[in-house]
Every structure is written in C-alpha cells, then in structure tokens.
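All protein chains but one are shown at their positions in the complex.
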Amino acid sequence: MTTSLISVKDLTIRFQTDEGLITAVENVSFDIAPGEVLGLVGESGSGKSVTAKSLMQLNGGNTEYDPASRITLNTPERGTVEVLNLRRERDMEVIRGGAISMIFQEPMASFAPAITVGKQMVEQLMIHTDMSKAQAEDLSIEMLDRVGIPDARKRFGQYAFEFSGGMRQRAMIAMALSTKPRLLIADEPTTALDVTIQAQVIDLMKDLVDEFGMGILFITHDLGVIAQTADQVAVMYLGKLVETGTVRQVINTPSHPYTQGLLDALPKLSDLDAPLTPVPGDIPSPLNRPKGCVFHTRCSKAIPGRCQTEVPRYTRRADGHDVACHLVEEGALEGAAQ
Amino acid sequence: MSNTPVITAKNLITRYTIGHGLLTKKAHLNAVDDISLTIEKGSFFGLVGESGSGKTTLGRSLLRAAPISDGEVIYQDDEVRYDLRTLGKDELKDYRKRAQLIFQDPYAALSPRMTVRDIIAEPLEVMGLTKSREETDARVREIAAKCRLNLEHLRRFPHAFSGGQRQRISIARALVSDPKFIVADESVAALDVSIQADVLNLLKTIQKDFGISFLFISHDLSVVAHVCDHVAVMYLGRLVETAPTRALFSRPRHPYTSALLSAIPSLDPDDTNTAEKLEGEIPSPTNPPSGCKFHTRCRFARDTCKAEVPKLRELAPDHFVSCHFAEEFDFTREVAPAAAPAPA
Partner (left out) sequence: MAETTGPQGGLIDVEDDKERRAKEAYFTASQSQLIWARFKKNRTAMVSASVLIFLILVGIFASFLSPYDPSIAGRDEEYTNGAPQIPRFCDEAGCSMRPFIYGVKRERSLATNFRWVTTIDTEDRRYVQWFVQGWEYRFLGIPLSVHLFGVDEGKIHLFGTDDTGKDIFSRTLHAIYTSLAVGTLGVLISFVMALVIGGIAGYFGGWIDGVIQMITDAIRTVPAIPLFMALAAFLPPEMSSEARFFFISIILGLIGWPTLARRVRTHLLVERNQEYVLAAQLCGASPPHIIRRHLLPSFTSYIIVDLVISFPYMVLSETALSFIGLGLKDPVNSLGVMLQNTTSADVLLNYQWYFIPVIFFIALVMAFVYVGDGLRDAADPYAGTKK
C-alpha cells in the first residue's frame, strides 16, 4: 500500500488497574487506505474498541502506550500526523471530529439529551470548520436528508429521544460525516439494531464510502456484517491480530484455528444441517494472558510444548494474507478450513 | 415426534393499559394480538420478530408471567391439563414447576448475592420438591453435571463466571424442577459467537434427553433455523407466518418473512443481494396500521391490505400464512447443504 490514510505499527496498549497491569492490545499493525473498509472482528474483551479509541486518543487516563507504538495519520489537508505524539487538547482537535470521526453502538449516548439534534450538528460544524451558521444549518439538513431521514428539516429541530433507534443511528452517521472526515471509525454500529434496519444502515455506509472516498475502520463481532461491508479483515483475539487479509481470503480460506472456529460456530442459513461447533472454553481473563500463542488454551490443534511457550510470527499465506500460527508456519494447516 | 400438543393457544390477546396518570388519557395496546399456535410435545418451537413485535410478551403470557386478557391457552402433559387463563392458586404453583423461563441477560438473571448452589437450589426449596438438604444437594449436583458445570464451582458466586458459564447456570436452574415446557427468551443473544454454539448445543441435548418442549424466542433467524423444528414469525403482535423450519426457510410465503431472511448479511462477500430490503421501521404498537399491519412497509401492498385484516390460512401442510396474496409470491430460496461456500 503506497498511500495509506492511517498506519498503525506495533501498537501495544496497557491499562493500569487495581488488579495490576493489563495488556489490552499487543503488537497490532494495520493500514487503511482512502476508500477502503477494514473490518476488525473479535469477541467481547478482545481489545477491538480499545484499538479504535487509541486512534483518537480516547482511552482513559490509566492507559499506557508502548514507546514503540506508532499511529501515523496521513491526510492531504494536514500532512503527516503522529497521533500518539499529540499531547495537548488543542492539538487533538486535528484528529477528534476533524480528520477522524467515530460512531458508536449506542447512538443515544452521543447525543446530548437537552439539545436538538440539529443544534448539536451545527455546533460541531462551527467548531471544526469555518462555516457560517446558515451554511452549517444547510449542510446539516442536507446530511440528514442524505442518510435517508425523511422530512429532514423537521427532524433537524427534534431531540434525539424523539428518534427511533435506526433513525438515531442514521443521524449519528450524518453528524459524523458532516465534517467530511478522512477516516470513520464505526464501533459496532449495527449491533443494537434489528436485522432489517441493520441492512439499511449497511447499505447506507457502503454508499457513503463510494461517495466520500473515506477510509472506514469497521468494528464488529458479526462475520456476516464483515463479509458484506469490509475490503480487508483483521481478526483479533485477546489484543492480538491473529489473521489479516482481504475479506475473501479470510472468509473463504480462514487459516488461523480461531478464525476457523468462529466460522464453524456461526449458524449459516445456506446450510441448515451443518453442526454448530463451539470454540471450546472461554476467553481467558486479560489478567491471565496465556503465554506463547494467546489462543493455545482454546485451540484443539495446539502443538504441545511449542504453542504454550513460543509466540507465533506472522506467516504469509498469500499476497496480503498473514496468519500468526505455528501450524501455518509448519504447513500443517494447508487449506484446513471446512 | 408425537403430535400431542403441550401448549395450545387460541386467539390469545395480551392487552396493556398505557398512560394511567391522573391527567393522561387511557389507551390500550395489544402487545399480543389474536394469536393462535400449537407447540407440540418435544419440539423446539422458534419465535422470531423484530424488537417491538411482542415476542417476549407472548412467551411470558404462556408462562402466566404476563396477563392473558382474552382467548384461551391450554397446557397439557401426561399428568395434567390446565386452562392457563383460569388457573387457581395451587394449580398455578404446580404450573410453575412444569413451565420455566431462561432469560436473555445472564448477568441480571442471577442474584449476585447467592452462590451457584443456592441459585440452582432455590426452585427446589421454594416449591418444596426435596425433603432434605442432602436430597437438594444431590439434585443440584446432578443437574449441574448435566449442564456441564464444574461441580467444584458450586460454592462460587456468579461474579466469578463468564457469560457462557452464567447462561449454563441459568439453564441448570430452569431445569432443576424437571419442567416439561421451557421458554428461552433470547437466551444466546448476549453471548459471543464462539460461546453461543456451545449453549445452543446444550439446549438441544436437553431437549432430546429430557423430552422438554422449548419455545425459543430470538431475533436471529440463522440461529432459529439451526435449532428449531418449527418457526413462527411475529410482526406487531400478530403471527404472520408459521411453518416447519425447512419449509419456512426454503419457501417463505409472507413478504415480511422473505424480507427478514434477505436482510441477514450473507457470509459470502460476493452475494450482495439487496433487492428485497425493507424500507422504513416497525410502526408504534400504540397506533398500529389498519388492515394488514405490515402494509406500510410491504412492497406488494394493495388497497385490500389497508382495509382488511388477513386471516392465518393454511397454504401447505402445516404452513400457515396471514397474507391476502400469499399465493402470488414465490420467494423460494436455496437452503441445501450444497450451497455452502466451497473453501479452497
């Protein structure tokens, strides 16, 4: 990738907690190009949200970034910015609500309950751009209309609680996109929605990528949603990327036992007789991070003695398809996906 | 499968009064509106619908945890036959033993102040099913083992467990009184995919081993497709379609069912069928549309749909649809095993 929009290198994030130092994210690297959607998949507690928040430095005060971690943002307007080097609140404005916007699972939380949706959008625009109030209003209504909110002018003057769940999610997308960000972080944006509404929101986001040409970091636990939205996929387990590749590589030829396990556990409409095979055991507590390969405690194919002690390196299976697994390294897992 | 019904509902209505303040006008809302269904003994009956469709209320009405305002619900097993609407106090107590509920949120459903042993034992103690502490302990251990709980963990409190383990505790608790009918309300919705399969498999095993009939409520059609043998689809308090799973998924007869199915994101990145996506959102149940409640979002709606309420009709054996024009549609879908994406 020649011109990546954002480049994350060796990102390691630790949290200082009462129980001790917790490693939430370890040696994570990925790039997102303009107009590209990177799907970050993982279960709860895998560190996907922590990774996303680090791009905007939104993690709490007890966060420690490893000195070797690099997050480089590269936009035409602002040139190259080292996100982790930004210290002062004033400098952060470059990333927060400027070049990067974020949408969340629960849209209600990102709207102030006592301010109308329109007013909030206008305020945000006036802070981050040099628009006049009238321009900001026009753009806000246009954006609301663009995301498929009927009667946008009337909705502009309403409060978030007057919106239904799907409408709120659309309004949040409109607000996030109104500042014309280069990168959009979508943290489980469809998880709280019904499937019919989810389909609408996914379509909307696809259209918007085409129209605005921005990069998207799409976080979800739903592989079906990933298959329908992402170009690139990164699978995360206990803070590590275990497999990365294009969406077809990862979904069609999963190579890490964890990715395979996730796919096997997923009920598929196309094959009602396929047995559902759970990934054995539970995700270990981050306080209790397994040594060696983080997945070895739940891996049925773990090599005794090796996976428990040795951290696997990335093996390139195909162009752009990297897997961190000893089995793949040894060639023992060729095309093992069912 | 035997054909004896466990639950037979006829024209069941659950009505709530909303706005009972001094100055607000009273209004009624039928959360469950004129539903008739039969759950056969030993079956795994799926109930799907979007949020606000009334599926949770229906599940609770069948347990007498929500009122039965009108209609008739009969529960029947080898020993007893109850008319749930006119259940006496002692009968209700007995029915509680025979019908149980598994909740969605494995965090809220377990009292944080009781040990796992006490949580599982509570129904036994409350219903007086065991006579001594030893007997209770033995029963708890037996059920816990069935639900693949580590017996050494019985002394622990719920905070020590992850979501999947908690859900197994909930299941053990529901099973301990030896029920014949269990309502599982979104019981895997809060779980991660890798754990979800484990709990689903456990539920299936229980259904087979104990011959328990399940009402499995879920918004996730792919889960329902995999575990249920019979599916009912709800929209705004009404049944729009009910059929054996395979029939429903291979040839849905109602436009809503078909739209629901095509809204599920396909695992195949190349399959980008967006033709059938539903527009708009589910209307408010306090002000439901006239006629067929789905007509506001239906792309086939005609004038008849706005005026007349469609009846549930049997279109194929055991396949009921409530749509005026169901015969005209062909939504046949490919669900054969061969259609799975072929891995390299």
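In this document, chain identifiers A and B correspond to the written order of the chains, with residue numbering beginning at 1 in each.
Keep this in mind: a residue touches a chain if its C-beta (ideal position, glycine included) is under 8 Å from a C-beta of that chain, and two chains touch if they have at least 3 such contacts.
What you see is a predicted model, and the numbers here were worked out from it, not measured in a lab.
May I ask which residue of B:Tyr107, B:Phe210, B:Phe300 or B:Phe329 touches the chain that does not appear here?
That would be B:Tyr107, which touches the missing chain.
Just name the one of B:Phe44, B:Tyr82 or B:Phe161 that touches the chain not displayed here.
Selected residue, touching the omitted chain: B:Phe161.
Given that one chain is not shown, which residue among B:Asn150, B:Thr272 or B:Thr332 touches it?
B:Asn150
Which positions on chain B touch the chain that was left off?
63, 65, 92-93, 96-97, 100-101, 103, 105, 107-115, 122-123, 126-127, 150, 153, 155-157, 159-165, 173, 177
Quick note on the criterion: only the chains that are shown with their structure count from here on.
Report the inter-chain centroid distance for chain A and chain B in whole angstrom, where each centroid is the mean of the CA atoms.
Taking the average C-alpha coordinate of chain A and of chain B, the gap between them is 32 Å.
Where on chain A is chain B touching in the complex?
43-44, 164-167, 194-200, 202-203, 221-225, 227-228, 247-248, 251-254, 261-274, 276-280, 282-283, 335, 337-338
What part of chain B is in contact with chain A in the complex they form?
These residues of chain B touch chain A: 50-51, 162-165, 192-198, 200-201, 219-223, 225-227, 245-246, 249, 259-270, 272, 274, 277-279, 281-282, 334-337, 339-341, 343-344.
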